[in-house]
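Report on one structure; see the data block that follows.
Just one protein chain is left out here, and the rest sit where they should.
And now, chain A:
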């Protein structure tokens, strides 16, 4: 228990927050890695997921690919890409993208699949193009599910982004790995608490966005 109090003291000490290696900078780095990882993953997974959901084709393949990607151990990926690509951000970033893709893919195709096929049929019969059906019917109605996927992907990447420090980058992982090496457990635990707090804060933000973008008119 005293370790936890020491960790909290460490994390709330203003002296630890300032400077180029302070908590403030590391927090921003951590967020930046998350944004990059989830952003790149979204650019890949969301269009594919929407295509699969809209056309209802290739679902089996998408599910299998997402399942396989989920099974990959992220630490192993980071180490593997680190060995291949050397020290730097690219190796962990690839691992984060691989980590984020399954949730985003599932969110995107279930967003389309959840829309009542009769609604889609009616939209098509009114003369909407396939793109219009996607952007004006399936996306607005499926937005909550798409954001559920985004939330889950973001949460996983935030929790894992500390691995960036493992191969020489910044982020809140620096405190965790530094604390581990120097047996400074309050620092290590403090870093972990910060990751948790960041994850909760971002989750709350995304939940808010999800509420705001929920389609109106649904009972």
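The working rule: a residue touches a chain if its C-beta (ideal position, glycine included) is under 8 Å from a C-beta of that chain, and two chains touch if they have at least 3 such contacts; residues count from 1.
In this text, contacts and distances are computed from a predicted model.
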| item | value |
| --- | --- |
| Candidate names "Cytochrome c oxidase assembly protein", "ABC-type quaternary amine transporter", "histidine kinase" or "Response regulator transcription factor"; UniProt protein name, chain not shown | "ABC-type quaternary amine transporter" |
| Hidden-chain contact residue, picked from the options A:27, A:78 or A:123 | A:123 |
| Chain not shown: contacting residue from A:141, A:163 or A:195 | A:141 |
| Residues of chain A (touch criterion as defined above) contacting the omitted chain | 116, 118-119, 121-129, 132, 136-137, 140-141, 215-219 |
